[in-house]
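Heads up, one of the protein chains got dropped from this complex, but the rest are sitting where they should.
This part shows subunit A:
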Amino acid sequence: MSEPDVIKPEMMKSYIWLQTADGSIQQVEQEVAIFCPFICHEIHAGVGSSKTYPISLPARVNPVTLSLILDYCRFHQVPGRSNKERKSFDEKFIRMDTNRLCELTSAADSLQLKPLVDLTSRALARMIEGKTPEEIRETFHIPDDLTEEEKLEPLKNITDDPRIRLLNRLYARKRKELKEKEKLKSVEVEAEHVDDRSVDDLLSFINGENGDSKEVKAPKNKKKKSRRKDQQKNAPPVCTVSDTSSSPNNAIKVSNGVSSVGHDDKVKGRLSNISDLLKFQDSEDEFDDCDDIGDEIDPEIKEQIDREVEDFARRLNSDWPERVQELLSLGQDRRPSLYTVNGNGSSAKRSSSTGLEKHEK
């Protein structure tokens, strides 16, 4: 608690009383304290002029920060100071450790002392600008609780770096592996079967098959199913297909609808939704295959896959009309990686597309 100055008759200052959340009460010169809008309002409301009715300061103000704030006010409330002097004071004033600086910002904000909030915020911003995430976490003791893939999720891919996209795929794969390990512990029900099927139907349709998509289903790995289910859960806004695929009938209807290539508009509409879904899923699809086989994948084939994936992603991102052309004209050539599922899974790996049509074997 600060002792009041010896009061000489010729300089009668008025004092007001402030109480911090911990109960301690301080006496401060009125002219200094009213520099804070909060305190000023309280005084106008009639509080603070005596020890028995001190002004209760907001909880975020503790005695240490209060004394800092009062130092600030004491300097700045004097009208005669030059801008240079004030700036110089400010620069020295904010030299304190980061923890204290954050507390001070919070306290100044609750007292509505905007110039001080600006000053401290600027100092904090300087500590963030141009620093690496690790440095920033170090400065502020921020816990590093994001998983690797979360950091590189497409959400953050604002600068559109193709390398980051590729990294995304790798990390997404890892993510799937992690999830799959979890899922191994919780057994999923057969009911998901249906969902997968419809999507596969569509996938194989896109890859050149017509209408015979129904027999696609060999018994699936539970892992894949659950993964697929998760994916579909994630994709609802994107793809109407997943909405309709909740029952077998619907699924088949959809695939039928899609298989009649003649009706351009309908097809285009559906296909565009599907392609959105595919775009979202293309990375998952890619390593669905891998997981089938476990880790005994040929590095060469793996590379092939990666290339295919990248290629496919590029094509998906190109113009829609071109894509339709391609899909309708080729039909044969691609996407072994997209295509999932076979009972044995091994034929999925084929680099030539012919694998696709023959997948029913």
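One rule holds in what follows: contacts are C-beta pairs under 8 Å (C-beta built on N, C-alpha and C of every residue); 3 or more make two chains touch, one makes a residue touch a chain; residues count from 1.
Operating definition for what follows: contacts and distances are computed from a predicted model.
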item: Hidden subunit of the complex - UniProt protein name among "Rho guanine nucleotide exchange factor 38", "Regulator of G protein signaling 9 binding protein", "F-box and leucine-rich repeat protein 4" or "FBD-like protein"; value: "FBD-like protein"
item: Candidates A:118, A:182 or A:303 - the one touching the absent chain; value: A:118
item: Among A:62, A:77 or A:304, residue touching the chain not depicted; value: A:62
item: Absent chain, residues of subunit A that touch it; value: 21-22, 59, 62, 98-99, 102-103, 105-106, 109, 117-118, 121-122, 124-125, 128-130, 133, 136-137, 140-146, 150-151, 155-160
